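Yeah, one chain of the complex is gone here, protein chain that is, but the others are all in their spots.
On to chain A.
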Amino acid sequence: MHLAFPLVTAALLFSAGVYGVLARRNAILVLMAVELMLNAVNLNLVAFDVHLRDRLHGGQVLTLFTIVIAAAEVGLGLAIVLLVFRNRRVIDVDRLRSLAESEPSGSSDPSGPPPAEPEREAVQ
């Protein structure tokens, strides 16, 4: 098998992930695109580990580590997304502009009151 097959597959997957991160506005879809990019890197690591017949299995072990880090990342990312949703009722990344300099009245006040209690209970 040619080495170019896994490499080109990984490059195309990475490009799809780049497009998703830049074009999507829902934060969960952005997280999915990040997962696609991480998987492209994993495919490269496995392909070169197998190609070089690494005796220490560095590539495959690093792939396992990347998978674990991706799991931790998606857990924390979803916690942050849920926190933002609980406070702002919106997770569109281009509408969360309270850190931008222009448009000070764009979205809700960051130190504003939290939403009503029954909604917060329902979110959990």
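Criterion: a contact is a pair of C-beta atoms (placed from the backbone, for glycine too) under 8 Å apart; a residue touches a chain by one contact, two chains touch by 3 or more; residues count from 1.
By our rule, contacts and distances are computed from a predicted model.
Peer 1: What is the missing chain called in its UniProt entry, if the choices are "NADH-quinone oxidoreductase subunit J", "Response regulator transcription factor", "Allophanate hydrolase" or "ABC transporter ATP-binding protein"?
Peer 2: Per the UniProt record, the undisplayed chain of the complex is "NADH-quinone oxidoreductase subunit J".
Peer 1: Just checking the interface: what residues of chain A touch the absent partner chain?
Peer 2: Here the touching residues of chain A are 1-9, 11-20, 22-26, 28-29, 31-33, 35-36, 39, 42-43, 46-47, 49-53, 55-58, 60-61, 63-65, 67-76, 78-83, 85-86, 91-94, 114, 120, 123-124.
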